[in-house]
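Note that one protein chain of the assembly has been removed; the remaining protein chains are unaltered in position.
Presenting chain A:
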Amino acid sequence: METDLNSQDRKDLDKFIKFFALKTVQVIVQARLGEKICTRSSSSPTGSDWFNLAIKDIPEVTHEAKKALAGQLPAVGRSMCVEISLKTSEGDSMELEIWCLEMNEKCDKEIKVSYTVYNRLSLLLKSLLAITRVTPAYRLSRKQGHEYVILYRIYFGEVQLNGLGEGFQTVRVGTVGTPVGTITLSCAYRINLAFMSTRQFERTPPIMGIIIDHFVDRPYPSSSPMHPCNYRATGEDPGVAYPSVEDSQEVCTTSFSTSPPSQPAALGVGSADLAYPVVFAAGLNATHPHQLMVPGKEGGVPLAPSQPAHGAQADQERLATYTPSDGAHCAATPSSSEDTETVSNSSEGRASPRDVLETAFVRKVGAFVNKPINQVALTSLDIPFAMFAPKDLELEDTDPMVNPPDSPDPESPLQRSLHSDGSSGGSSGNTHDDFVMIDFKPAFSKDDILPMDLGTFYREFQNPPQLSSLSIDIGAQSMAEDLDSLPEKLAVHEKNVREFDAFVETLQ
């Protein structure tokens, strides 16, 4: 949003933003060189260090950044992005980070351009120096070598985060308000770095996770849009020594004033060699890069997936495909989510306390599942304890477990006699019981021979009929009647004496 910014302030602001963008790219790319960076403090202003920070300029990086900017500046809807990716010797690659320099419409009209904005941009660069060392890609870049290389790509326009895969995280480095908008610097970085080479499917699987073809060429097609940096062998001077400034374009003076500020000028651009390969081995753990699988010999890349990352949404295997024109993307199997509400999980789900109390009165598909009755289906044989579940599930009123039906008339004396009022093991016909009767299904009680199982047998025979001699009707007869009927009984027995004698003789 334009304000009544005077022309000089506007010029200064544009210059600050431009060189801030260039310095941002330098800091990011240099942090991924794979070596420790060291620059010297200078008590005397040299006039060549923008933002009072000693940040060397790698000419190739400056060239690429200027090419991407193409004379434009980051503005609303036009962001400058630095994409950091990784490429293996096999040609597989994946995006690791996207650093974004954006601007939004929120303006700070009161801020002083040549003093406050400049100092805050300097502070933001310091923050960038610190943050570039704490993202996961830093430790990867420090370990780069023959197995993998780190690449960078600068583009201008809309931020593209698709290549970072699922679950990427973002960190905001900082913001600086200006009269034309608020500058925001942030980083989106991949969490899960495990992936598997697509080429594994094209040849025999590696033995012991090591490819037996380590004599491979370096994977740098000239048409790649990514820019590698040359790899420097370890053991060299960790402090990067760049040649002195040769190519001076703009020089920045560092004169300030406690009264209305003076005008800083442009910056001299240094030059240095830049090149580093990055070779990546499969099975990296984002949070534990040192758990990288042993790369084996030079050029060999293990393809067996690593153990999952800790605390991240990591999968054991990811499929990475990369085409230079399309950019890298990874497809990952989503992590399984919890599902405690499905019927199939009924035996493993959890019951709320209320449901536990209502178990006796509410029909459940299986144990510990809280489902409305009309949503329960019992036809599945996979449902635990399904055989205990009654077939009628429509209403609670018709639920036999809630309102057991009256016992039907027994078809046989045995069946009638076996019904007991107080039996805890059988289904009771007593509708007035306070107990909830369940079908008695003893374990291992299935009997293929008899039409009844053990439970049925038990129910039928547990209450045998009373002996007729003990029935109350016989006892009700009087003694006198017994005595009167005695002679008749004796006369009958006398008639049958011979039969009785013959019987006794057979017993002897």
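In this text, contacts are C-beta pairs under 8 Å (C-beta built on N, C-alpha and C of every residue); 3 or more make two chains touch, one makes a residue touch a chain; residues count from 1.
Convention: contacts and distances are computed from a predicted model.
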Listed names "Autophagy-related protein 101", "GPI-anchor transamidase component GPAA1", "Vacuolar protein sorting-associated protein 33A" or "AP-1 complex subunit gamma", with the criterion being the UniProt name of the chain not displayed: "Autophagy-related protein 101"
Among A:Ser7, A:Ser44 or A:Thr506, the residue in touch with the chain that has been omitted: A:Ser44
Absent-chain contact - pick from A:Gln160, A:Thr175 or A:Thr456: A:Thr175
Candidates A:Leu124, A:Ala137, A:Val180 or A:Leu193 - the one touching the absent chain: A:Leu124
Where the missing chain touches chain A, by residue: 36-46, 49, 52-54, 115, 120, 123-124, 126-127, 129-131, 133-135, 138-139, 142, 171-177, 253-259, 262, 287-288, 290
